[in-house]
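A quick write-up on the structure given underneath.
Every protein chain of the complex appears in place save one, which is left out.
What follows is subunit A.
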Amino acid sequence: MASKFGLAGGIPERRVRPIWDAIDSRQFKNALKLSASLLAKYPSSPYALALKALILERMGKPEEALSVCSSAKELLYKNDTFLMDDLTLSTLQIVFQRLDHLDLARSCYEYACGKFPNNLELMMGLFNCYVREYSFVKQQQTAIKMYKLVGEERFLLWAVCSIQLQVFCGNGGEKLLLLAEGLLKKHVASHSLHEPEALIVYISVLEQQAKYGDALEILSGKLGSLFVIEVDRLRIQGRLLARAGDYSDAANIFQKILELSPDDWECFLHYLGCLLEDDTNWCNGVPNDPILPSKHMDCKLSHLKEELFDSRMSDASEFVQKLQAGTSDNTLRCPYLANLEVERRKHLYGKGDDDKLMDALMQYFFRFGHLACFTSDVEVFLEVLTPDKKTEFLEKLKKGSESLSTVPTKVLGQSITILKVQEVVGKMYKLSKSELEGSAVQMVELYCRNLPLSKDLDPQESMHGEELLSMACNVLVQLFWRTRHLGYFIEAIMILEFGLTIRRYVWQYKVLLLHLYSLMGALSSAYECYKSLDAKNILMETVSHHILPQMLVSPLWVDLNNLLKDYLKFMDDHFRESADLTFLAYRHRNYSKVIEFVQFKQQLQHSNQYLVARVEAPILHLKQNADNIEEEERVLESLKCGIQFIELSNEIGSKSLTFNEDLQSRPWWTPTSEKNYLLGPFEGISFFPRENMTTEREANVRRVIERKSLLPRMIYLSIRSASALLKENIEVNGSLSDPKTSSELKFLLERYAKLLGFSLSDSIEVVLGVSSGIKPSSTIDSDLIDWLNFAVFLNAWNLSSHELAQPNLDGYKAGSWHIVDSLLEKYISEKVRSMDPLICSPWVDLPILVQLVSEPLAWHGLVLQSCLRSSLPSGKRKKKGGPDSTSPPFHAIRESIQSSCGTIEDVMKWLREQINRPEDENLETTLSFLQGKGQNEGPGQVFKIVETFASSINDTELGDWISQAVKCWSPVDVARKIVTGKCTVLSEFLQMCGSKMKLLQALKQQIAQV
């Protein structure tokens, strides 16, 4: 092989090194120069060419790079005397990969391996190529060849992993596992195994075939000693026994683990499950949802006879007592929580004793009541209690805490716990308005009073009692929901901002604020909150649901563009590099990670959010460029005229979707981005379960993607269709009217209509009916934007097909132009009129107004542009035989432009009124919501506490940094944040309308000149 010492790709290393150095230091021009002289000396060296290609690719010249690379490849193939070294091949591979030509890279390696069949290095390179292409079968074949060649354990495991991948991530049948098992068995018999990871894979292959006995035998044999950490081995053993249905042995094993690590909660649940012969955890291979594991510890009602059940439970209790007695570590929660679980199981069996459960809860409280995690620890146990018992427990807690501790931080912790339990058991929803106010007051007072406890903490550390402000915010928002009094809402914003003034790192406050600002319409302030979360990399997948849905319907296009761009880049980068990381796992013999990585990539690839972003990003570009038809056509061209998206729309129905968002961090009033309780009337629900709404969300996302991904193509076809309108007048035979465009657009209109739940003719009836006032305007309220888009595309289609103008449609004469004009005018003006004039009220309707302007009105603008462009005399035909400006189509266009102008003008007028209102006045209005009318009820109570506290701070008591921070507190600044947050949105919207107006004016002039 060529990798002889001192040679690089057959060229002396000293000649190549300067090129490498230049590339490494990003001096590509210099590198290219050096490469030219190298090529002069070695004109037919594939390596020299590969280097040149690498440099060109780095310089951003992909086409040249590809052509040079291909020449290098040809040279490799042509001349048999050339050496096939891994350096040349891997350099070519890098370039081909960066140029998205994995297939070409692979074929180089395939060729090389064919030439030198027993070269391990080349075979590994080829294996790597297959890993990159996710060709599991080819991977398996190559690995087996390598294994046969050198007999190494690792290559066998590569083959086994490739088999497992076929079964779990490809379309291989489970029978293949038998083959993997056979390979392993044979190897073990002759060579044994030497790495714990290999053993893990061996056991998993057996487990996947339900051969638990065989797996256990191996584990207890000599190979078992590969696990250095005893607990690791025991965990597998316990799992295998339980799966095999040998519950009593499994329970013993789990007991052993607990003796070694008494805080292992999961293990305790397994132990108890096995005692009760409950197979919930074991029967299905995959533990429910890996991302959203069930919060409720699933278990089956035990089928055991009562006597046996009693004796098993008493065994469990006895063991728990032993665990408790055996530990001196007072941070171990498991042995104490175990008591609660034992009582809960008795409850489920029908032999529960509320008093005992409450007693166990109290015991847990005495020990751990001061911890921030107390409430989430016991939540599932509280659910077992009846509402009355819950109240009783709450009373007990209050009494019990009085005599507990004297350490101030613990006292505070317990007080917070009691308030949290009150929240969790649903007590808050039964309180009267004034009791709720009292509760919020109590929380904020407690927070302020205990601030001195944190004075010696580092400002970066979380402070004592921080969660109190989040809890108070929750109460205030509930008060708002009940009373619709905006004061509570603004008060909630105020206290969270107060908290952030003291410590600006509390992400929980930021998330709450983000949602409060969003609902207020102060979206740019919400976006600032989001940015301050610094949600980068994988957090974009799990956290951006907080802001993305609002941004998608906002006029903040620049920010939205950044949001989408960063997110898509992150995801696409990962998809590109994931296979290389998988190969890294192969190389380092961490086989169990191989399958994990491939599955994880699939998990992200099916992300519903990713698919939405992939559709929304181009739609945003279409919106941004809609006022300039040439620019729009360039965008469409880059989108292959929307064809790809039609494919997405076709296949989305059968695609499995994943939901990776972290919904736990969402506030109670909006548990998913589709749901917001505050938009509806107050419901007397006592508890907001974060139930798994995946099915509902899945259907919703599919619907959205299916519709939206039709848009680019429909816009493209509409532009084409509209261009036929006036051209037809020029061409005598009308041959420019493209029948294909017309029929495709009709087909898509039919689909669009179907997605709205109607046939094409019925939906035409609907838009006709609504536009002429025969049908009530509420008919299309629920899918308003889609309906108006439909009307716009319908008109465009009609311009070339004229099907609508036929008299069979109820003798309707005014034509499809009129439908669009009147619908746009009707809904936009309606929205403008219904908009709340107050600067500090929630704006629920604004996003709809923004969408009306940025979608149907914009697409209609494109139709107008296209019509007029085609009417312009071009080249030779100057003036001769130009279109007749008095003809009916011209008349309709003129009217439509006029109508759109009027509609936009309405919006702009309203926007200007809002924006031009003096800031002082806005601030005053906002703050006035917090001024109580001298009574001790209504909004403003909590705010008053903060105000009083801030105006009477005691420097020595609070310490330097806290008192300095409190001094910076300014409610006016917060009010300004609300007001400017809104005004920014309005200004952006005004700008968008301004651009449309400019376009319409230009069109007006154009048509006047025809």
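Quick note on the criterion: a contact is a pair of C-beta atoms (placed from the backbone, for glycine too) under 8 Å apart; a residue touches a chain by one contact, two chains touch by 3 or more; residues count from 1.
In this section, contacts and distances are computed from a predicted model.
Missing chain, UniProt name from the options "Vacuolar protein-sorting-associated protein 36", "WGS project CCBQ000000000 data, contig 00107", "N-acetyltransferase domain-containing protein" or "Glutamyl-tRNA(Gln) amidotransferase subunit B, mitochondrial": "N-acetyltransferase domain-containing protein".
Within the set A:24, A:388, A:402 or A:458, the residue that contacts the chain not displayed is A:458.
Contact with the chain that does not appear here is found for just one residue of A:21, A:577, A:637 or A:674, A:577. Contact with the chain that does not appear here is found for just one residue of A:662, A:765 or A:845, A:662.
Among A:20, A:77, A:116 or A:265, only A:265 touches the chain that is left out of the view. Considering the whole complex, the residue from A:210, A:538 or A:558 that touches the absent chain is A:538. Subunit A meets the missing chain through residues 228-229, 261, 263-267, 290-291, 293-295, 297, 331-334, 337, 371-373, 376-377, 379-380, 457-458, 460-462, 466, 505, 507, 533-539, 541-543, 570, 573-574, 577-578, 581-582, 584-585, 588, 590, 592-593, 596-597, 599-600, 603, 660, 662, 664-665.
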